[in-house]
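One structure, as structure tokens, below. Some questions next.
Missing here: one protein chain of the complex. Every other protein chain is in place.
Moving on to subunit A:
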Amino acid sequence: MNTETKIKTEAVAQKTQRITGSEAIIRCLIEEGVDVLYGYPGGAIMPVYDELYKFRDQIHHVLTRHEQGAAHAAQGYARISGRVGVAMATSGPGATNLITGIADAQIDSTPIVCITGQVASHLLGSDAFQETDIVGISTPVTKWNHQVTKASEIPEVIAKAFYIAKSGRPGPVLIDITKDAQFEEFDFSYSKCTGIRSYNPIPKTSQESLEAAAALINKAKKPLIVWGQGVILGKAENELKAVIEKAGIPSAWTILGASALPTSHPLNVGMVGMHGNYAPNKLTNECDVLIAIGMRFDDRVTGDLRTYAKQAKVIHFEIDPAEVDKNVKTDIAVLGDSKVSLAGLLPLLNANSHPEWLQEFKDLYDIEFEKVIKHDLHPVKEGLTMGEVLKEINAQTKGNAAIVTDVGQHQMIACRYADFNITKSNITSGGLGTMGFGLPAAIGAKMAAPDREVISISGDGGYQMTIQELGTIFQTKVPVKIVVLNNDFLGMVRQWQQLFFDKRYASTEMANPDFVTIAKGYYIEAKRVTKREELADAVKEMIASKDAYFLEVCVEKEDNVFPMIPSGASVSDIRLS
């Protein structure tokens, strides 16, 4: 047999042209529709930067202030747009600085392509200046990676990189290109990759699995849907809505699934997980059929697996076969792309409603409102809460903003209380929990969706992990709105210390700088709010600003995020205080 066909490409008859490897890299990016990339120059990638200079009318390079910022910006770009984000760095420390963003993209299934320069191929393995084995280092945190040592490999490898990053379950790809390959001349032509023989990105959805799933759902008295980012990545928001509405199923979301269905939808019962809503967590252990769609049963969602939904039949709609039965044993697995599988499910479902079951969610919501939400959104005590800042942002953006968060208490509050009318509006580091994600991700998001209001919300801890990206904002004039909810603490860790370590606040209190002065140092308009009566006007001013704007809100120092499922506890044991 002929086994030579390892990859398939679009049949594009292109005349070849003799160019350098570095010019080829830029042309490949342009062919893939890249309009902006994020990066930082250095020795081993300089030939490519020289080409970027020549092609500056066609492709916009954003100089971040740290390579980690470049990777997160590429992620933000990808998450809001569904397109592939691109980051570039030099060899050695430039490349290793990308790793946190790459690991984040891997665990949150974000399509990014990272291009790193490498020392010349004759120096590989010689401990040359700024040489590091980035292919080895990045292997466990990339969907695919590859080292290029010859210019002639560049078109095929970059075509594969984009195809792999965005197809199937998306993820990060790293391409490492030696400096001699960047200088070398070769005959260039480009065609996009459309298939790789060893790689089956989307498993086929079987009709039997759909029929079995529909039969279970049609019989269910207390069905519960929990959807995740798979719905957003599969562009299946409409299909999800149709399924939910036809079968009348209360539906909850994981943190990365947020915004796929508007917050205000009557069947949207909130977030599951450690700091999710009371009702969907509690009732996970009451439902008779649990329908998981494009989610992976993360431990922050399930709590103790031995007591998770044991009473329920579990149906898992999933694109990645490795996720099926990984954490939760499923009764029916429906493999495939969520858009295809949900569209296939819809005609098999009976029109239905479950008013009594839905009432249980409402009753538990009322309890959560009394015990938690009232305190967060309608505080009567003096100190500002994080929740009321979100409430004000909701009111003034009408729920149409994209919220980019960092990691910690503010993140949980933002995900719990932000109103989402538009899909792809919750950009946050879910799986990896990367502090410092928010600010650079917001830069990428705003550039990919300039017409949207993009609000970066961080805590005082995470903000300072990538605070230098204020420089990128100043230089590019990208009008992101930056909110820091400052409690002078690493709040989430402090909360755990309070609850589980007898208030021994080891290294969680922060002596913070004057954030307003720092923002102003970067020529960014800035304001600080310390009193409730100042909040509405300050948020209004921020939203109205045509330019970037920084708003610090000094909030209650020792407030806690509830509900909370203590680590390793059952979802039934969710605490309200």
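Please note the rule applied: contacts are C-beta pairs under 8 Å (C-beta built on N, C-alpha and C of every residue); 3 or more make two chains touch, one makes a residue touch a chain; residues count from 1.
In this section, contacts and distances are computed from a predicted model.
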item	value
Complex member absent from the view - protein name from UniProt, among "Aspartyl/glutamyl-tRNA(Asn/Gln) amidotransferase subunit C", "Amino acid/amide ABC transporter membrane protein 2, HAAT family", "Acetolactate synthase small subunit" or "CoA-binding domain-containing protein"	"Acetolactate synthase small subunit"
Residue of A:K54, A:H122 or A:R197 in touch with the missing chain, whole complex considered	A:R197
Residue of A:T90, A:Q118 or A:Q147 touching the missing chain in the full complex	A:Q147
Contacting the left-out chain in the complete assembly, out of A:G33, A:P266 or A:P321	A:P321
For subunit A, the residues touching the chain missing from this view	1-6, 8, 135-136, 139-140, 143-147, 164, 195-199, 320-322, 324-326, 329
